[in-house]
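Note that one protein chain of the assembly has been removed; the remaining protein chains are unaltered in position.
Up next, subunit A:
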């Protein structure tokens, strides 16, 4: 699969290329700012764009805006955003349209190379990946109300669902059986009055929509 990297730190860009190549991606372009990223996506039509959020000239949310632009103009392109800090506001912007093929992760997650490569593959295949810290921020906003009815275990499962993990992934993370996971998920959907959704990103969408609607 072909990938484009947008990252203004040259040092880190080298590392990112190596990691993606290790994961079987072919890096067709490396750029340092948002306009060049958009041009590279138009030119190469990659399956994946790995994008830093803070880039020149203003060093605020250029990456987020570029990602939204890519998802509008080339909907088939999966986008993984990397950032030193993750912000739920940017996540909300990013997920406002469609949650499939979107990832938003802390840069330090790249250091766990094997897990990172797996996450990127999942997003490239149309999945969703949200950093646990984003999910923690989203949960923060809903600490009153229906979430109080969840048991601690169910909260863990909800968080992992929001991060974009499958039932198998959740079962592995919590070292419980898949049937137990399924039971927890049913309880969560019942307690939160969510429409029953099958697996995949429609479920993530439902969870995120529930978390996201609380925002002021």
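List of remarks:
Here is the rule we use: contacts are C-beta pairs under 8 Å (C-beta built on N, C-alpha and C of every residue); 3 or more make two chains touch, one makes a residue touch a chain; residues count from 1.
Operating definition for what follows: contacts and distances are computed from a predicted model.
Look at the chain that isn't drawn here: its UniProt entry, checked against "Branched-chain amino acid transport system permease protein", "Xanthine dehydrogenase family protein subunit M", "histidine kinase" or "Fumarate reductase subunit C", names it "histidine kinase". Of the listed positions A:22, A:125 or A:190, the one in contact with the omitted chain in the full complex is A:22.
Only one of the listed residues, A:42, A:112 or A:178, touches the absent chain: A:112.
In the full complex, the hidden chain is touched by subunit A at residues 8-9, 11-12, 14-16, 18-19, 22, 54, 59-61, 84-90, 107-108, 110-114, 133, 136-137, 140-141, 143-144, 216.
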